[in-house]
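Report on one structure; see the data block that follows.
One protein chain omitted, others in place.
Letters are used for the chains, namely A and B, taken in the order the chains are written, and counting of residues starts over at 1 for each.
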Amino acid sequence: MPRKKFLVMALIAIPVLLVLGMGSGWAQLKVGDEAPSFTLPSSQGKLVDYYKDYYGKHHLVMTFFPAAFTPV
Amino acid sequence: MEAHNRDLYLYKRLNARVLGVSMDDPMTNKFFAESLALEFPIVSNVLGWMAKSYGSYSDKPPFGPDGSINTFGRRTVVIDKKGIVRHLKNGSPDNEEILQLLLKLEKEFRGLK
Partner (left out) sequence: MKQKMKFTGILGTAAAVVAMIGILAGCATMGEKAKPTMVPTERGTVLFLDKYEFKRPPQNWALMKNLEGGDFELGFMLIERGAFPSQTTFMYDDQPYGGSQDLETRAKYYCTRFLFNSGIDLRVTKQEKVTLDGKDAIALSLEGENPNRDEKAKSKVYLVKKGNRIISFVCTQWRPMNGTYAQEPFDYFETFVQSFKFLKKDFYETLEEDLTKAGL
């Protein structure tokens, strides 16, 4: 197809695909992806910040468990 | 959780740290950590957004139709020290698998065979 038309279509399609991709991408974190950063309050009385506390320093094992005092 | 606590001396040698993520508030998490004598922190993700971005809501949305918060599922994630996700697993963690992966990662980072 003519080059101009292709460029216009690409300019529309790319953001649409990105939005769609991001929407489903969040629920489909894959091995090899960059880990989303976070800053959250902890049980040890201070904020835990991924980039300050772990990035470049330690590997991190994160264990998501929905509720405290349930069998773990 | 206790299994992670038991393995802390190995995680230390492997340059790894452990972090728990739950939906409870920091005080509840503090009491929970004390009851199990856990020596790693637990962060509070009350609204579940972090769990969403880490895929712990793979089978349901974080909020119900009436706006109530759904609990997220158990998940283990291993991130290497360059911030790349290296392991994702739903359900209870396989501690032996995690340790072997960490050994592989640390060897990789140190250029060892």
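To be clear about the criterion, contacts are C-beta pairs under 8 Å (C-beta built on N, C-alpha and C of every residue); 3 or more make two chains touch, one makes a residue touch a chain.
Keep in mind the model is a prediction, meaning the values are calculated, not measured.
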- Message: Checking the contacts here: which visible chains does the omitted one touch?
- Response: B
- Note on the structure: Touch with the missing chain holds, among B:60, B:82 or B:107, for B:107
- Message: Can you tell me which of B:14, B:51 or B:79 touches the chain that was removed from the display?
- Response: B:14
- Task: In the full complex, which bits of chain B touch the chain not displayed? Write them out.
- Result: 2-3, 5-6, 8-10, 13-15, 36-39, 92, 94, 96-97, 99-100, 103, 106-107, 110, 112
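Here is the rule we use: only the chains that are shown with their structure count from here on.
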- dist(centroid_CA(chain A), centroid_CA(chain B)) in Å evaluates to 15
- Across the complex, what residues on chain B touch chain A? 1-2, 4, 11, 14-24, 26, 28-33, 35-36, 41-45, 50-58, 71-88, 93, 98, 102, 105-106
- Contact footprint of chain B on chain A as seen in their complex: 26-38, 40-45, 48, 50, 53-69, 72
